[in-house]
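Every protein chain of the complex appears in place save one, which is left out.
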Amino acid sequence: MSESEVALGHAAVMEEPAYALPPKKLTVWLFIISDSLTFGSILFAYGYLRVGSTNWSTPFQFPSILNGMIMTFVLLTSSLTMLGGVLAAKAGRKSVTVRWMGLTALLGLLFAALHLREWSHMIGEGWRLFQNPTGGSVQFGAAFFSITGLHLLHVVSGVIAILVVAIGFNRGRLTEGHVETTGLYWHFVDVVWMFVFPLVYLMNAAR
Amino acid sequence: MAPNREPGLRFYVWVWIGLLIIAGVEVLLTYQGFSTGALLAILLILAVCEAGIALMYFMHLKYERSTLFWSLIPVTIFALFLMNHFWADALRLIKVRVVPF
Amino acid sequence: MTGKLFGLLVAIITIVSTAFFVMHTWWLPQDISTHGHGVDHQLNETMIGTGILFVAGQLVLASFVWLYGDKKDGRKIKSFPGGAAVMVTFAIILVGIEILVLTFVGSRVWASAYIAPPPADAMQIDVAAEQFAFYFRYPGPDGKFGVIHPEMANDANGNYFGLNPANDEAARDDVVVGELAIPVNRPILLTMHSKDMIHSFFVPELRLQQDIVPGLTVPIHFTAVKTGKYEIVCTQLCGLGHYSMRAYLEVKTQDEFDQWLKTQSGD
Partner (left out) sequence: MHEASAQPVVHRHAPPQGFIRKYVFSLDHKVIGLQYYGLALAAVFIGMVLSWLMRIHLGWPALPFPGLNKLSPNGAPGGLMTPEYYLSLMTMHGTIMVFFVLTNAPQAGFGNYFLPIQIGAEDMAFPRFNMMSFWVTFLAFVVLIAAFFVTDGPPISGWTAYAPLSAVGRDAGPGQALGQTLWGISIALFCIGQLLGSLNFISTTLDLRTRGMSLARMPYSTWAWFVTSVIGLLAFAVLLPACILLILDRVAGTSFFIPAGLVVSDKLQPHAGGSPLLWQHLFWFFGHPEVYIAILPSIGIVSHILPSFLRKNILGGARTVVGSLIAFGFLSYMVWGHHMFLSGMNPFSAILFSVPTLIITIPATIVVLLWLGSIYGAKIRFDSPALFCLGFISLFISGGISGFFLAQPSIDIQLHATYFVVAHFHLVMAVAAIFGIFAGTYFWAPKMFGRMMNETLAKWHFWLTFIGVYCIFMPMHYIGLAGNVRRYALFNDDYMIPMNPVHKFMTIAALATGAVQLIFLYNLFHTRFWGKKAPDNPWESTTLEWSTPSSPPPFDNFGGKYPVVYRSPYEFVEGGAADYVIQTSPVEVGTH
């Protein structure tokens, strides 16, 4: 996909892009806006159902919260490594970029693994989308699995994107622009987690 | 106005530490026995700060033209804010749910 | 030519359409509720205000199109005196005032019917809606409603509400009927709940419409001031028999009503 370079190459004959952003970067920003509404509406739905239920269960013991903390740490760190990748790419240091991005992808996978461990652990306890072993509102499982599932989907697709872009950048097919936009998306996945962790984990901690 | 110069990795490390601290504080506060409502308010405020920092520095919003910020963020907040209309009904679910007579 | 034809057509359409509104060829049915006149008044006010805007707008369009066709004469193009500023201010002031008035008056009407709490002496009647019928329950002599057990509801043996008379005192004398009979001039409080889908309780003569949402007990109160038999229809798409879902509202005098209730609880 080579649209954005060409569009930039046209700078001589085009009006200057609004916000001085190339189309790709602008589009990722727009996607982020729209996606944050997607997450927003699901989180609001979760809040709606929780407020409307009398028997909400808050099952997370400290181990789960600790697991959540580790996941938060991993994801935040992956954002940092991604930034390393972006800076290196801008400095034109290919191999360094690829190393940083590889590290980011690894951290992303680690996050997913921790998440899935959490899931399997809960499923083992008898949690389902439609089932609550503690006898509380069944909406807990529905909300938890759908929200974290949606986020996990973003993480996994992010990891794939990072790998693809890293390889493409290494081969010289893709530019630092691609690295940067991928980073933008990856940071957004991080930002979403900054809301999911408190709202879905901490608010459901057994206190 | 041209985009400002953006800082190097060392600066981002500091931001990263800051975010970690906020996340830690969130967990600490969770166990201070606040009421659910109060805790929600606190956590949301912290989460917004966290997200704001990430947006501004990690996602470079601070180093883009300010017009980008002003055209993206208010719209999003506005749209999400409107969803607060939901609560009027969510709370009613408790008040007027089916009660056996 | 074309322009004149268009102008004529629009004018005719406007006049004919308006005529039917003015002549009340089809109009709201009579109003039998205490709050209804407020609704009607609000509707008439709006009808007059918007009617004027409608006729004016269409006729201005018609006449302009009639007048300003290109006749290939040397006529110079004129621009609207005052320009857009006039239009914008006009729109904001005119419509703004209309909005303020409508909101101010209308909200009071709305509040009187839907926000105001039911009078203390309101007679409570329990309503259950299901595909595709309404059922009404009167507390019976003891004045208490029996507890509802959804799982026990069964149309086959006529236990529409899922009562458990066997071991529920209050439920035994509950009167369950398929038509809503109420005494005239007496505040009525309907507590409505649905067994399956969203249904809606609509009596045009009462100026009263309310969705019945499963999971909620939706309260609605009114006072009927005219005796007679009226139709209750479901206005919320609730499944294949939606069109056939209705019941009757009988507004009776107090004596007739007491008599009726006695006979109902008798059998």
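In order of appearance the chains are A, B and C, and numbering begins at 1 in each one.
The criterion applied here is as follows: a contact is a pair of C-beta atoms (placed from the backbone, for glycine too) under 8 Å apart; a residue touches a chain by one contact, two chains touch by 3 or more.
Owing to the predicted nature of the structure, the values given are computational and were not obtained by experimental measurement.
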- Query: Which displayed chains does the hidden chain touch?
  - Reply: A, B, C
- Note on the structure: Given C:Ala153, C:Ala170 or C:Leu189, the residue that touches the chain left out of view is C:Ala153
- Task: In the full complex, which bits of chain B touch the chain not displayed? Write them out.
- Result: 75, 78-79, 82-83, 85-86, 88-90, 92-93, 98
- Had the left-out chain been drawn, it would touch chain A at residues 1-3, 6-7, 9-10, 12-15, 17-19, 21-23, 26-27, 30-31, 33-35, 37-38, 41-42, 45, 48-49, 52-53, 128-130, 137-139, 142, 146, 150
- In the full complex, which bits of chain C touch the chain not displayed? Write them out. 2-3, 5-6, 9-10, 13, 17, 20-21, 25-29, 38-39, 42-43, 46-47, 49-50, 53-54, 57-58, 60-61, 64-65, 68-70, 75-80, 83-84, 86-88, 90-92, 94-96, 98-99, 102-103, 106-107, 109-111, 113-115, 130-131, 150-151, 153-156, 162, 195-198, 200, 202, 204, 207-216, 218, 231, 233, 235-244, 246
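Methods note: only the chains that are shown with their structure count from here on.
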- Query: More C-beta pairs touching across which pair, A-B or B-C?
  - Reply: A-B
- Query: What whole-number Å value describes the gap between the mean CA coordinates of chain A and chain C?
  - Reply: 48
- Query: When the C-alpha atoms of chain B and chain C are each averaged to a single point, how far apart are the two points in Å?
  - Reply: 42
- Of chain B, residues touching chain A in the complex: 3, 8-9, 12-13, 16, 19-20, 23-24, 26-27, 30-31, 33, 36, 39-40, 43-44, 46-47, 50-51, 54-55, 58-60, 64-65, 67-68, 71-72, 75-76, 79-80, 83, 86-87, 89-91, 93-94, 97
- Residue set of chain B touching chain C in the complex reads 92-93, 96-101
- Message: Quick check on the complex: what are the chain C residues that touch chain B?
- Response: 126, 144-149, 170, 191, 193, 215-219
